[in-house]
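As you look at this complex, bear in mind that one protein chain is not there, while each of the others sits in place.
We just call them A, B and C in the order they show up, numbering each chain from 1.
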Amino acid sequence: MRRRRTEPLTVLFAALGGLLLLFIAAPLLWTLGAVSPAALMAALGEGEVRRAITLTLWASLVATVLALLTGVPLAYLLARHDFPGKRFVEGLIDVPIVVPHSAAGIALLLLFGREAIVGRLLAPLGLRFVAAVPGIVIAMLFVSLAFLVDAARDGFAAIDPRLERVARTLGASPWQAFRSIALPLAWRSILSGMLMMWARGLSEFGAVIILAYHPMVAPVLIFERFEAYGLDAALPVAALMILISLAVFVLLRMTTRRPEGRVR
Amino acid sequence: MRRRRTEPLTVLFAALGGLLLLFIAAPLLWTLGAVSPAALMAALGEGEVRRAITLTLWASLVATVLALLTGVPLAYLLARHDFPGKRFVEGLIDVPIVVPHSAAGIALLLLFGREAIVGRLLAPLGLRFVAAVPGIVIAMLFVSLAFLVDAARDGFAAIDPRLERVARTLGASPWQAFRSIALPLAWRSILSGMLMMWARGLSEFGAVIILAYHPMVAPVLIFERFEAYGLDAALPVAALMILISLAVFVLLRMTTRRPEGRVR
Amino acid sequence: MSGGALRLEALEVRLEGFRLAPLTLAVEAGTYLVIVGPTGAGKTLILETIAGLRRPAGGQLFLDGAEITALPPERRQTGFVYQDYLLFPHLTVAENIAYGLRRRGLRRRERETRVEALAAMLGIEPLLDRRPATLSGGEAQRVALARALAVEPRLLLLDEPLSALDPATRLRLRGVLARLHDALGMTIIHVTHDFEEAFTLGDRVAVIHEGQLLQVGTPEEVFRRPNSEQVARFVGVQNLFRGRLQPLGDGYSRLHLDDISITVVGEAEGEAHLSIRPEEIVLSREPLHSSARNSFRGRITAIEDRGTLAYVAVEVPPVFTSVITHRSLEEMGLRVGEEVHIAFKASAVHLF
Partner (left out) sequence: MSGGALRLEALEVRLEGFRLAPLTLAVEAGTYLVIVGPTGAGKTLILETIAGLRRPAGGQLFLDGAEITALPPERRQTGFVYQDYLLFPHLTVAENIAYGLRRRGLRRRERETRVEALAAMLGIEPLLDRRPATLSGGEAQRVALARALAVEPRLLLLDEPLSALDPATRLRLRGVLARLHDALGMTIIHVTHDFEEAFTLGDRVAVIHEGQLLQVGTPEEVFRRPNSEQVARFVGVQNLFRGRLQPLGDGYSRLHLDDISITVVGEAEGEAHLSIRPEEIVLSREPLHSSARNSFRGRITAIEDRGTLAYVAVEVPPVFTSVITHRSLEEMGLRVGEEVHIAFKASAVHLF
C-alpha cells in the first residue's frame, strides 16, 4: 500500500512555528549554556545576590498570599453570582496585564508615596512603601494578581453549584459549604494560579524599580550590574533567575497536568 | 413575606474582593485625575513624547505581525494534531511570561548582541538589534507572544475539525480549507489575541531597556523622566500610556464580548 | 426519625422567564407524595424552593405548622437527593454519609456508628472506603440516599432519583425507596416524569403540567379517574392494575386482582403492578379460542369514538380499556351496557 506523505501545508506550518519556538528556546538555553556551574555557584556565594534572590522570592510570595486572601473570595463571587457590572469587574481584573510596567509604578507611587494619601495614612502603622519591601510587594501584586484571580474563578466555575446546595441541606452554613466543598475542589486551580502569580511576581522589574530601587530585588540587580559592569557581570544572576523561573514553571505544569495522563 | 437578607458570607467576600478591586482601580484613576487635560496636551506636544509613543505602538505592532505569521500556524498545528512532545511545546510557549524581564533582555542580548552569533549573522542584512528598533521588537515579541499563540490555539480548537474535512471533500486543498474555513472562523479569537499581545508589548519595559535604551519607547521615557526630574515630570507620559492601554483593552473586551450579549 | 407535615401556601417559583402558577398544597406527615410532570416543568425548582435553596417569588412555606419561608436551608432539616447523585467527589463514601453528622457536631464514635447503621440499611457496607468516582449509578444513588438520611430529615426531597439508572437498577432502587418509607415513616416528596414510579411508590400523586397543578389524589384516582381532559391526555389511557403474584411453575405466574386473575410470563411472587396497552386487548362477541391466554367477559361502560379509532371501556371488573377501529365498532354494533369478551396475550402484559 502506498502511504500518503505528510501534507506540505503541515510541513510549512511546522517550519514557521519552529522558528518561533527556536526564538523562545535559544536565548534561554544560550544564557544557561554561557554560564559555568562554577560561575553560578560563585554568584550564589555573594551576599548581595543571595539577599536579592531571597527578597524576590519572599516579596512575590507575600503578594501571592495577599491575593489569596482577597482575590479568591472575589473569584468565588464571580463564579457563583450574577450582578450588574460583573463584566466590568472581570475586565478590571485583567487591566494590570496591559498597563505599562513603569506607568504602573508611577501610578502606585502617586498613591503610596511618602507624601501621598495612602502612604501618609499608613505611615503611622510603620508601613513605608518607597524604597521598602512593602513597595516591592504592592508592585508585584498589581502586575500579577490577574493570574490568580482568573485561575481561581475558572476553578470555582467548573464545580457544580448543586454540590454546595446539597451541603447546605445537610446543615452546612455558607462558609462551611465554601470551606469544605468549593475550596478543596477548586484547590488545584487555585494552586496553579498561585504558582503562576508567584512566577509572574518574580519576573517584575519596571513597576518595582520605580517604587523601590533599594532594597534590590533580583531583576533590578541584573539591570544594575548590566548598567555598571556590562553583560558578563549580569549574566550569572540572569541565569540563576531563569533557572528559578523555569523550576517554578515546571512545578506549575505538573499541578495542571490532567490526572491519570488521559489524552484530552 | 419576609425576605432573607444577603448572606453575610457574600458581604464579607464582596468586602475582601472590593479591597482588591480598589487596589487596581485607585492608582489608575488617581494618575488620570492628577494630570490636567492641558498637561496631557502639552506632553503630546513634545516631539520626544510623540516619537516615543509612536515608536512603542509601531514596534509592538511589528512584533504582533511577526507572531501572526509564525504563531498562528503553530497554534493551528497544536489545535489539530497530536504529536510527541506536544505538551512540552505548549509549555515552552508560556515560559516567557514567567522569565524575569531584565533576565529576558540579557538572554536576548546574548544572542542578538553586536558580537553575538545571531547579531553578527544578521548584521550584513542591515539588521542591528542593540540600541535599535529591531531590538525593541524582539524584546516585545519575546514577552508577549504567548498571548496570541494561546488565543489562536483556543480559537482553532473550538472549531469542529469536520468542517475542514467537508471542505476537503468539496475540492479544497489543505491550504484552502485553512484559509476559507478555519481562519475566518477563528478570526475573532486571533484578533483578540493580537490585541492582547499588542497591549502587552506596549507595556514592556525591562527587556526593552536592556536591549535598547535608545531609541526610547514610552515606558523607558517614563522611567528616564522619573529618574532625572522626579514624579511630576513622569506623570503626564504615564497618564498618556495608561489611557492608550485602557483604550486597547476596551477594544479587546469588545471583540471578545459574547454575541447578542447572552448571559453565560 | 419521623416525618414532618408540609404546607405550601400560594408558593410562587420563578427562574429566568420560567414561571409556575402559585402552588397551594398540603402534605401530611408520613406521606409519600409523587409529583409527576413532563421534563422541564419546573419540578426541580419546587423541590429546591422547599429546601430553601431558592427564594420563592411569593407565598409561604410551613413545616409542622411553623413558617419556614425565610429559613436558610441548613436550618430546615430536609434531605435532598438529585438525579445525578452529586456525591462530594473529594470525600470517601463514609465521609460523604458523615458530612451532615459532622456539621451537627457529632463525635467521631457516634458518626461511625450511624454511618455503619445507614450503610447496613442500604446495603452499601462494602463501599464505605471507596471514592464516588468508582461507584456505579445504583451504588452512588444509595450513597446519596444514606447521606440525606443521616441528618434525620423531617422531609426527604427526591429529584428524579431513578431517572439516570438502568432499568434493572431502577427497579431495585424503587424497592429500596418503598421499604425505606415503610420502615421510617418519613415524609417524602419525589418528583418524576415516570408514571410507573408515581403509581408504584406514591401514597398521593400530584400532576403538574404547563405550570399548573392539575390534580392531587391517590394514584388510582389520578390514573383511573383523571379530573380533566388535560390530565387524561397527559397520563394517557392505560390499563394499570395492582395485585398479588403467584408462581405457577414452568415459567408462568398468575396475578390475582380483585375478582379475576391474569396469566403472565415469568415466575415471581408478591405485590406487583401491571399495565396492558389498549391496542393489545381484542374485543369479540363470543368467547375466543385463540393463543391469547387471558380472556374475560365484561360489560361495556363507556365508548369514546374519536373518528378512526374508538376507546371502549369494559368492566369485568376491573375496567379494561381497549382501542379498536371505528369500523370494528360499527360492524360489531357495540353499545354501552352490552356484554362482550375481551382477550389479551400473557406476553402482552407488562409487569412492573
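Odds and ends about this structure:
By our rule, a contact is a pair of C-beta atoms (placed from the backbone, for glycine too) under 8 Å apart; a residue touches a chain by one contact, two chains touch by 3 or more.
From a predicted model like this one, the values you see are computed outputs, not experimental measurements.
Touch with the chain omitted from the figure is made, among B:P8, B:G33, B:P184 or B:G230, by B:P184.
Touching the omitted chain from subunit B are residues 160, 162-163, 165-173, 176, 180-181, 184-185. Listed for subunit C, the residues touching the missing chain in the whole complex are 250-252, 263, 265-266, 279-280, 282-286, 288-293, 307-309, 322-329, 332, 343, 345-348.
FYI, only the chains that are shown with their structure count from here on.
Chains that touch both subunit B and subunit C are the following: A.
With centres defined by CA atoms alone, the chain at the far end from subunit A is C. With centres defined as mean CA coordinates, subunit C is found 59 Å away from subunit B.
Centre-to-centre spacing of subunit A and subunit C amounts to 55 Å, using the average Cα coordinate of each chain.
Separation between the centroids of subunit A and subunit B, computed from CA atoms only, is 16 Å.
Across the assembly, subunit C contributes 72 as residues in contact with two or more other chains.
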